[in-house]
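Have a look at the structure below before the remarks.
All protein chains of the complex are present and in place, except for one that has been dropped.
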Amino acid sequence: MADPVVEAVARAVRNAPASGAEPGLMHWRRAMVWAAVAAVLIAAPQVFNQGFAVSMLSQMGIAIIFALSYNMLLGQTGMLSFGHAVYFGLGAFFAAHALNAIGAGSLHWPVSLLPLVGAAAGLAFGLVFGYVTTKHSGTPFAMISLGIAEMVAACSLMFPSFFGGEGGISTDRVVGDKVMGVDFGPGVQVYYLIAAWCFVCMILMFALTQTPLGRMANAVRDNPERVKFVGYNPTRIRFLMLALAGMFAGIAGALEVINFELITAERLGTAASGTVLLMAFIGGVGHFYGPIIGAILITFLQSALSNYTQAWLLYFGLFFLVMILFAPGGIASLVTLHKPAVQTRLLGRLALPYAGAAVAGAVLLAGLIMAVEMFYHYETKREQVGAVMSLFGQQFDTTATGPWLMAVALLVVGGVLLRLAARPIGAAWTEIAAAVNRGQGN
Amino acid sequence: MEFFLVTLLNSLSYGLLLFMLSSGLTLIFSMMGVLNFAHASFYMLGAYFAYQTSVYLGFWPALVVAPALVAVLGALTERYGLRTVHKYGHVAELLFTFGLAYIIEELVHLIWGRAPVPYRIPEILDFSAFSVFSTKYPAYRVFMMLVSVGMLGGLFLLLTRTRIGLIIQASLTHPDTVEALGHNVPRVFMGVFAGGAALAGLAGVIGGNAFVTEPGMAVSVGTIVFVVVVFGGMGSLAGAFVASLIIGAVQTFSVAFDVSLLTLFAKLGFTPDPQSAWMELWKVTIAQAAPVLPYVLMVAMLIVRPKGLMGTREG
Amino acid sequence: MAASLELRQVRKSFGKTAIINGVDLAIERGERHAVIGPNGAGKSTLFNLISGRFPLSTGNILLNGQDITGLAPQEINRRGLSRSFQITNIFPKLSVFENLRCAVLWSQGYRYSFWHRVGGLKDVRARADELVERIGLKRRRDTLAGVLSYAEQRALEIGVTIAGGAEVILLDEPTAGMSNTETEDAVALIRAVSEGKTLVMVEHDMSVVFGLADRISVLVYGQVIATGTPAEIRGNKAVQEAYLGVEADTAEGAH
Partner (left out) sequence: MPKPSNAISSLGRLAVMAALAIAVPASAQTIKVAYLEGLSGPFANVGEVGLRHLQFFADRINEKGGVLGQKLEVVPFDTKTSPQEAQLVFKQLVDQGIRYMMQGNGSAVALALSEAMGKHNARNPDKTVLYMNYGAVDPALTNDKCNFYHFRFDADVDMKMQAMTNFMATQKSMKKVYLINQDYSFGQSVAKAARAMLNAKRPDIQIVGDDLHPLGKVKDFAPYVAKIQAAGADAVVTGNWGNDVALLIKAAKDAGLKVDFYIYYAGGLGTPPVIGEAGVGHLKQVTVFHSNIGGSRTVEMVEAYRKRFPDSRDDFYWTSIMVAVDMLTRSMEQAKSTDPTKVALAMEKMKSDSLSGETYMRDDNHQLVQPIFVSTFSKANGKDVKFDVERTGFGFKTDARIESKDTVLPTTCKFQRPKG
């Protein structure tokens, strides 16, 4: 991004109305946002009502809680953890055993409150591991979290009576009598349970950012050294944040048990920890709502993209790299970036340059997709279905030179066009920055 | 006695291989502050490039060609990737290498397939060098050790006898000062990154055929190398060396100990209830836990001494 | 009655190098005390020892007669000693108001609470807003600290330092790098906020030192060679020699 952009944003921030100036209005606005979130949560399964779709919505709800809890560490306290799935997984395993105990009649506890079991387990392990890990920050913390994740993952295979070995622990969520016609048999009922917990957790985690602990966590993220000299112990803050994050992760884990009626050891492995990191990062760790976007997007892509292409992992990786290279603040930061354009009413000025870039990007993307898909087809599908593949409604022979040249040409042309398209965008932003400056001069 | 000697040799060769990997990682971390998650991926690429080269040219050219190719990739990674994300801070850099490792693995899947490739030890080295009582010791392991030691010597000379080496060495302990002296020109960064990658590539060339060349090899070795670097102390080459040997020894020797808590309890005259849910835990032997021990060691080390064994700085 | 801050035979060595070499110092309640000395004399190290950032090698430090040797920085801060930094040390991604609010929270007794909503804490809010006004950054109240001008950041640095209402305030070169007018503003600010408190400051600008300080200590090679009123120090031969003798030496010492 060009410097004028950064400058413009900085100015816009300086110019922004004082956040606490009209508390009444703020509260009202916030309440509206939460009401809208609730409405979306309620309406979603009415719109997407197939079994698979409802199941995916449930997964999204779980992912949102998990990603937000992760961001309590990375985004809010500046702790890069490679082992957050440990709390999710352990919470889930305890919840699964609790659910089985409920089913066996040895425990009396409503299924709808099962997440509290996960929360307790997540909190307990957060306290234990947190005590060990939060004495450090920065890279040592990241490495210890990785080490602990590896240890727990290794243990999970060694102790099959608790972790269920390869097959994991399976349970049945339909236990006990129906309460007001709800027994959590149908997927929709499970969805609403997850949605309700998701809503509550979102509010709680947001509220946490508004407490003394939450604000001091931000201070620790920015400057742990200074925190000591205003009377706070940064280690204690990291410890509390990690324990609470573990608790929310445990809730997500318990909901996962209810959703899938199964929990396997891979859910607490390093790969799962990597995924939640991706969610938070791609969504944007600098904003509270960033991880929500990330959780929804990544969950969707993981399930949907893999239906359409074998190469989804590659696209996924490329997407991640492009985000880091060009938008390290995640999607949420891209939204924030446009605030000054909205305030100066110059968003329209960006439309045409953006459209140009979109066309260029589409060409580039088409070239990329074509090259990748042809490569995959050539390597893995050629023998089964022949050298010819169809893509974009066209037939391409993956053994001929023509289509390959075309793919390369698209890539090159797209790249050049994108370079050209960057100029008008820069010009538009300069204009916006100028407008912001004028606004400030007044 | 036989077991001890053989295991000692094994632990040495394994430890030296670990050092080839961890030395590059340490150099890169010291200079640039980047914990390179893709480092083990360069190791994997070294093995695959060596395999591909050996198909056409044989093993010996591969010993040079593969690390060189990896070095070029390393330089490109630094120039067009890390340098771009550098301004966003270390977390972004770390995540960039994280994503890169992911993509390299997927590309390896695509180009060489997901099954292991038949990258074999050259026939000229495929014999047993000597016998320790009844156990044969393969010549290739001796060769591996020679290459590692040779590399160790070369690195030592480079660091102590050349100007560039002195700059690198200075930045191990005083990165800020070196920066202030105007030495941290991007080219040095690029060179160190390429050099570190080449070391990993070389380790791949000689490790790929001793073990297995397959797409999972990066992941399986990657975390251990991290453990070595963190355990030895970030930014300390000597620490990385000692840690490599220690971790190598721990992993090989612990296999020999079929001792569990149960054995310990028996010695203390205490017999736990065999129906107890904890029985599984009591029964775990040290041998069983061998591959997990490095992580235990690392976590313990960081708790006791966050700088690591010989580290000079934290984080 | 005990001194507000007292150092007894404080020593600090890094490896074999002794940086602080047996400092004895007693600062009375309500006193404005300046520590001067050539570069590398150990002034910043002394502050780091007092505030708990570095552990002492030997010696004792007493705050209001109580031994605070070896306590963690936050413990010392909670007992009423607060410090600023030579290199601006604030929370860059938080607004001016939030910076000050963070610095106020502990003193208002909210500790690690996650059951209070900060927005609703009237006492905290009032105190932070009062501070915003006091350091003259009202127009900048909701600006991110990272984008403030240098002088504004220095003011905020002082604001964060005094926010907790500490009795003893340590300021490390509060006017370093400022223009003349900025320095004047800073001095006025320091004078105002240190009213009724004990102030210890390290300062290079002699006009600031002689204008503000009730007493001055001169630190050379880790030892206090003289302590006295500005007039006494000005007339002290040893100070003049030692000070001017090494003035030209620009070697960067351990801070």
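For clarity, chains are labelled A, B and C in written order, and residue numbers in each chain start from 1.
To be clear about the criterion, contacts are C-beta pairs under 8 Å (C-beta built on N, C-alpha and C of every residue); 3 or more make two chains touch, one makes a residue touch a chain.
What you are looking at is a predicted structure, and each value in this text was computed from that prediction instead of being measured.
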**Message:** Just to confirm, in the complete assembly, which displayed chains does the hidden chain contact?
**Reply:** A, B
**Sole residue of A:313, A:407 or A:436 that reaches the chain not shown, by the stated touch rule** = A:313
**Message:** In the whole complex, not just what's shown, which of A:37, A:154, A:406 or A:422 touches the removed chain?
**Reply:** A:154
**Fill in**
Where subunit B meets the chain that is not shown, the residues are 2-3, 6-7, 10-11, 14, 109, 113-118, 120, 128, 131, 134-138, 140-141, 211-212, 214-216, 220-221, 224, 251-253, 255-256, 287-288, 290-292
**Touch list for subunit A against the chain that is not drawn** = 48, 50-53, 55-56, 59, 154, 157-158, 160, 164-168, 170, 185, 187, 256, 260-262, 264, 266-267, 303-304, 306-313, 369, 373, 377, 380-385, 389-393
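In this section, only the chains that are shown with their structure count from here on.
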**Message:** If every chain is a node and each touching pair gets an edge, what shape is that graph: line, ring, star, complete or other?
**Reply:** line
**Message:** Measuring from CA centroids, which chain ends up nearest the centre of the complete protein set?
**Reply:** A
**Computed distance of Cα centres, subunit C from subunit B, in Å** = 47
**Item:** Distance from subunit B to subunit A - Cα centre to Cα centre, in angstrom
**Value:** 31
**Touching two or more other chains - residue numbers and ranges from subunit A** = none
**Asked** Taking the complex as given, what residues does subunit C use to touch subunit A?
**Response** 51-53, 72-74, 77-78, 82-83, 85, 89-95, 97-98, 101-103, 105-107, 110-119, 121, 125, 140-144, 147, 160-161, 163-164
**Item:** Residues on subunit A engaged by subunit C in the complex (per definition of touch)
**Value:** 10, 13-14, 16-20, 23, 207-208, 210-216, 218-219, 221-223, 225-233, 236-237, 240, 244
**Prompt:** What does subunit B use to touch subunit A in their complex?
**Reply:** 35, 81, 84-85, 88, 90-92, 94-96, 98-100, 102-103, 106-107, 110-111, 113, 223, 226-227, 230, 234, 277, 280-281, 284, 288-289, 291-292, 295-296, 298-299, 302-303, 306, 314-315
